[in-house]
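The structure appears right after this line, and notes come after that.
With one protein chain withheld, the remaining protein chains of the complex are depicted in position.
Letters A, B and C mark the chains in the order given here, with residues in each chain numbered from 1 onward.
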Amino acid sequence: MSQQVHAVRSENAIDPDDITIAYIGGGSRQWAPNLIRDLAQSDLHGQVRLYDEYYESAQLNAEFGNWVHDEADVEPSADWSYEAVEDLETALSGADIVILSTQYDPAETFVHDLDIPKEYGIYGAVAATIGPGGIFRAMRTVPLYRKFAAAIREHCPDAWVFNYTNPVHFVTRALYDEYPDINALGLCHEVLGTRHRLARYAREELDMDAEREDISVNVKGINHFTWIDEARCKGVDLWPVLEDLVESDHAHQEFSWEDLEDESVFVDNWQVTWELFRRFDVLPAAGDRHLVEYATSFIQNGQEGLNRWGVKRTGSDYRSKHWTPAESDQTTDVEAWLDGEKEFELTESHEVFVDILRALVGRDTYVTNINLPNVGQVSDLQDGAVVETNAVVRNNEVKPTAAGGFPRPVRSLIRGHVDTIETVIEASRDGDVDAAFQGFLIDQQIRTLQTEEARELFAELVAAEEEYLQDWALEDSDVLAEADAYPAN
Amino acid sequence: MSQQVHAVRSENAIDPDDITIAYIGGGSRQWAPNLIRDLAQSDLHGQVRLYDEYYESAQLNAEFGNWVHDEADVEPSADWSYEAVEDLETALSGADIVILSTQYDPAETFVHDLDIPKEYGIYGAVAATIGPGGIFRAMRTVPLYRKFAAAIREHCPDAWVFNYTNPVHFVTRALYDEYPDINALGLCHEVLGTRHRLARYAREELDMDAEREDISVNVKGINHFTWIDEARCKGVDLWPVLEDLVESDHAHQEFSWEDLEDESVFVDNWQVTWELFRRFDVLPAAGDRHLVEYATSFIQNGQEGLNRWGVKRTGSDYRSKHWTPAESDQTTDVEAWLDGEKEFELTESHEVFVDILRALVGRDTYVTNINLPNVGQVSDLQDGAVVETNAVVRNNEVKPTAAGGFPRPVRSLIRGHVDTIETVIEASRDGDVDAAFQGFLIDQQIRTLQTEEARELFAELVAAEEEYLQDWALEDSDVLAEADAYPAN
Amino acid sequence: MSQQVHAVRSENAIDPDDITIAYIGGGSRQWAPNLIRDLAQSDLHGQVRLYDEYYESAQLNAEFGNWVHDEADVEPSADWSYEAVEDLETALSGADIVILSTQYDPAETFVHDLDIPKEYGIYGAVAATIGPGGIFRAMRTVPLYRKFAAAIREHCPDAWVFNYTNPVHFVTRALYDEYPDINALGLCHEVLGTRHRLARYAREELDMDAEREDISVNVKGINHFTWIDEARCKGVDLWPVLEDLVESDHAHQEFSWEDLEDESVFVDNWQVTWELFRRFDVLPAAGDRHLVEYATSFIQNGQEGLNRWGVKRTGSDYRSKHWTPAESDQTTDVEAWLDGEKEFELTESHEVFVDILRALVGRDTYVTNINLPNVGQVSDLQDGAVVETNAVVRNNEVKPTAAGGFPRPVRSLIRGHVDTIETVIEASRDGDVDAAFQGFLIDQQIRTLQTEEARELFAELVAAEEEYLQDWALEDSDVLAEADAYPAN
Partner (left out) sequence: MSQQVHAVRSENAIDPDDITIAYIGGGSRQWAPNLIRDLAQSDLHGQVRLYDEYYESAQLNAEFGNWVHDEADVEPSADWSYEAVEDLETALSGADIVILSTQYDPAETFVHDLDIPKEYGIYGAVAATIGPGGIFRAMRTVPLYRKFAAAIREHCPDAWVFNYTNPVHFVTRALYDEYPDINALGLCHEVLGTRHRLARYAREELDMDAEREDISVNVKGINHFTWIDEARCKGVDLWPVLEDLVESDHAHQEFSWEDLEDESVFVDNWQVTWELFRRFDVLPAAGDRHLVEYATSFIQNGQEGLNRWGVKRTGSDYRSKHWTPAESDQTTDVEAWLDGEKEFELTESHEVFVDILRALVGRDTYVTNINLPNVGQVSDLQDGAVVETNAVVRNNEVKPTAAGGFPRPVRSLIRGHVDTIETVIEASRDGDVDAAFQGFLIDQQIRTLQTEEARELFAELVAAEEEYLQDWALEDSDVLAEADAYPAN
């Protein structure tokens, strides 16, 4: 019926000349160097505390950050210092901004998320945010992020928290579930990618001079399953363009394994997007490889079926081969730059982190897509569920914009996933495995299994990732007790 | 936010000594003779007009009905006369009660509902009320029932309308969509069967003297996917009994084709019921063969998967071999009785029609499960959707009882089906085929197909049943125009 | 969005031959003797424990009850024994049924509810259930009934609890707020009175043979502000009768003090009822003297204004002159019967208690108006608010019937009162006086005062009834600290 506003609210203004950022997962080899360069070119100043389970990686990034400002042959417009810290409390204490971006060792976890369901015929494309793999990633991650939320409440209750960790909808929801007054923003690149693509169509079809920033959309949904029902380029309506394109050959391409063999798993041919637009008259706004995990028709025919739509499955080898930040292939040339082996330049990433930060400290009014608990911005999903819409960022304030609702069939698909997410989040409060299994059972990928097969899949995943599921009351579970696949039985 | 009450309301009292019943589909060989005998043993009096596309069948039933009262060697407590009529208007004009129970020739329709989806791997158990077959049955039936509703508005606007035609949720919804002030009740035996089963458990487990009538339940959901969260026998709580049974061998039986080979397709081993109760803590209240069409996990593994749960698939030969009322095998011994070849007795059926009728005319207050538009009786399904709960029948009044809502995972499953139903009903207003296809696409059975396969299945079903789909704007459909399987292409 | 069903549920069946009733407030001089006689003429048997702050009164009733069965010159059809008990725990322990009917000394409380607001120009007719007097009665009563609820949870958690104590909406709500699984029914005579009146119209206008029991209505609202939008006598629609009557002289009478001088304060001339029906097209179903407290237009012109509509104000002397059960003038001839001074007969009251009780033990299916937490029976008031609608009583089960919603203007009036009630109930959890004052401020009677006057009225009432408000944190209140009228300042 009604709901209280969630005031994303920080009591004090952030001083743009003295910002303290705590970066949890700050050993990252790709995103951290990007951040360092973006900050260096901004009009903001402060210090960054890098915290990572892999302290050496954090140290390297700190060294790099300070080198950019002190030694490199560039002229930063801003002044930032970097420090690697060894414990979470030190990182968080009094921080203005917290960045959350961590994951467990993929070789021990993600590989199972991909491989085990596949044995049961579930051929998810990325298995990262929904479906059996996504749910297990959530089951591993949610308890950890509850602890982060509790630490934030203790050490920097008013900080703005940027969560980049997947599954963004589960994880951001968990942060709010644990600490309802947290100022957390769930962030993701997918909608930016759609705007990027729409800019291309504006250039190609309307001969406009258009970049991502020129595209405005009315976006709504849950992360990785967002939808657009208005799109403009510099005020010009792009809907007629999309309606023409969907009828064209461009939107009727079929692919085979051979077409995709040499492509990255990130390849996005938009054929899933076009097909969903064709069927439902609203445009999905996430990469096709994510969409198929939510619009599960597309993963029903195994590899061939997926490839036909131009989507390439993430292999379990892909993510597991590299694990520690130092070994990751999502990296940059930090060592080469530091060693002078490669010329360093202050290039810009296309991340919006600095844009949001500038708006938070009052330098701008900025609108971008952000995952936040629903207080009405999506009118026909439940209150409190974490939804993705545009939000306005201003001086110490983030407010989602009212994006309305969905055509019934699309709403139906989304609500199903929200039900899974909410069921698992609720189960995670007490570590109730069997309640989580109910959310697992109604997942739209898993409904292709008989209930007993689902139970076995569930048990097998628990067994494989048990080390990371110690916050769940595994020993109290009737479901696990019934399962043949559970080693303890 | 709010909703107007739907007053199921008839302006005038019905005279229990002079009731006029219009029976549309009155040529039925089983249900009509049952009705005739039940009425004869009641304390109500009046006349019944039998209307059927097969006039001769209606005539035979009329002859039988009058014979019971005038010639048979029995002593009816009531006085009823029967007449076969040749047009709908005559049947309806001034009727107090309308019975709706018709179907199109199964050999031309139902057989396709079962066989064609099976070719696409959809192994529905009965294909009668949801899934591709159920949706097509709805697409054929809804336009006809809109015409019935319009005729009722014209000829007997205050009549109480008993709809027995499947899919009951679609059809009852269509009656109200066409004529919002209709006094229509959707009726079905499944919940009665569950109460019958619960009476057996009360006898066996509690040593109580118990019949179906002694069992009261709090039932809610949509027809064929109803759930119980309270059950009592003469006031004694049966929940502890159910919680014991679900742990016992009784609820852990596995079946094979051999076990079922000689069984009727109506066999109900309750193993689906127990498994759903085990997983979700509320008890389904419909035959297992219906449940599996809605809880679609159970139909994922073809015949073997279905049989394992004790369910036997309705073969397409089963219903198609007999068609006209005269040929139906759901028959009774009417000719034999009339010819004196078989002794006639006034046995009672277990139908509740006469119980409801007695309450409507003021002879009783009667509570039973009835499908009605939601005005709050189910608190977490949408207003207006046709839901099944208990209702109280009193003097010229039918009111559903407030049954509350569902545990989230069960609600999620039900809402998905409501979305399909509502989408198709809305599409049927203008005969919009492509809008109906959206409802088809999100059906939980059909989600196992890629969207193009779903399109081909849809088109193939349209092609096979085109004669019965003439109220749909087939020629305007983009979906059909795209489909290889559509002969016109 | 959704809500859990409240299962009004008792685990075990009640044995109709051995019912234990705990009667809290059992010293009553009118209602208890009625109950004793009604039970004696029933087909139920058992024992009644009478508990009252005035133990002697309970003893007298016990003596009378036993006398009826053992000594009086009548032949009860039932067998009941009575016992006065001295503590609440003994009364409740293992009870099947609890009757709650108590009040604080009116001379110390109710007199202030009536007199003090009047000084501020608030001329409520009974001041018993809403408005400043009703709110204070609630503030006194709610903490006590929270204790009763807690005691019931401890001593007879499955008992059926019949609450007759005013304000019924506040008090029943408090019982559920304290013990959400309580099986409490809020009961009131007003709707019965309306049905009684409608029976008269059926006799007079339709020449029908009609009694209260022949009238069925679709009733909904909150206690003392319920509305009817369907009414039938033996199935015949009474709406046309009401629409004629409202245009007639019968519904256009004006009254003066002289007309009412010799009338009881209970006189009900229905002129408020007719005026509200005329304006809003739905029929109020409570005595006019109660309606005017909720439809506050009618109390705006003092005594003359009230009398003009045929309503007589309850004087503060009326209720305060008699207080203990022994002194009450709502009495019967118990002593005279016991002494043989007056002939005793087993007359029937028109209470529905025994009707409900017979249905609860499985002897009948009974429909009557009952106040229960909203689980959907009123579709446009909030979940959980205690609303009054019909409910079906069967074997150990009470379910409200879905009654739909309201025309917007009527809904608006009702929601305002629900907001006051819910605000005060919520405030009562912690004894938060200032939060309760917010509910007081938005009350529709009190809105005629400036906020400071409202504060003074509030403080004056607190001061006068402080002894009965000890569960409220009076010392923490800013409102009281500001008030000139608060003696502590």
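Please note the rule applied: a contact is a pair of C-beta atoms (placed from the backbone, for glycine too) under 8 Å apart; a residue touches a chain by one contact, two chains touch by 3 or more.
Bear in mind the structure is a predicted one, so any value in this text is a computation, not a measurement.
Peer 1: For the full complex, which residue in C:12, C:256, C:412 or C:470 touches the chain that was left out?
Peer 2: C:412
Peer 1: So which of C:152, C:449, C:463 or C:483 would be touching the chain we can't see?
Peer 2: Looking across C:152, C:449, C:463 or C:483, the contact with the absent chain belongs to C:449.
Peer 1: Given that one chain is not shown, which residue among A:400, A:416 or A:439 touches it?
Peer 2: Final answer for the missing-chain contact: A:400.
Peer 1: Can you list, in ascending order, the subunit C residues touching the missing chain?
Peer 2: 1, 275, 279-280, 296-298, 300-301, 305, 308, 407-409, 411-413, 415-416, 419-420, 422-423, 426, 437-439, 441-442, 444, 447-451, 454
Peer 1: By the contact definition given up top, give the residues of subunit A that touch the hidden chain.
Peer 2: Looking at subunit A, the ones touching the missing chain are residues 1-7, 9-14, 216, 218, 220, 229-230, 232, 234-237, 360-362, 365-367, 375-380, 383, 390-392, 394-397, 399-406, 411.
As a convention for this text, only the chains that are shown with their structure count from here on.
Peer 1: For this structure, which two chains have more C-beta pairs in contact than any other pair?
Peer 2: The chain pair with the largest number of C-beta contacts is B-C.
Peer 1: Indicate the whole-number Å distance between the mean C-alpha point of subunit B and the mean C-alpha point of subunit C.
Peer 2: 43
Peer 1: How many angstrom between the C-alpha centroids of subunit C and subunit A?
Peer 2: So the centroids are 56 Å from each other.
Peer 1: Multi-chain contacts in subunit C: which residues touch at least two other chains?
Peer 2: Where subunit C meets two or more other chains at a single residue, that happens at 1, 383.
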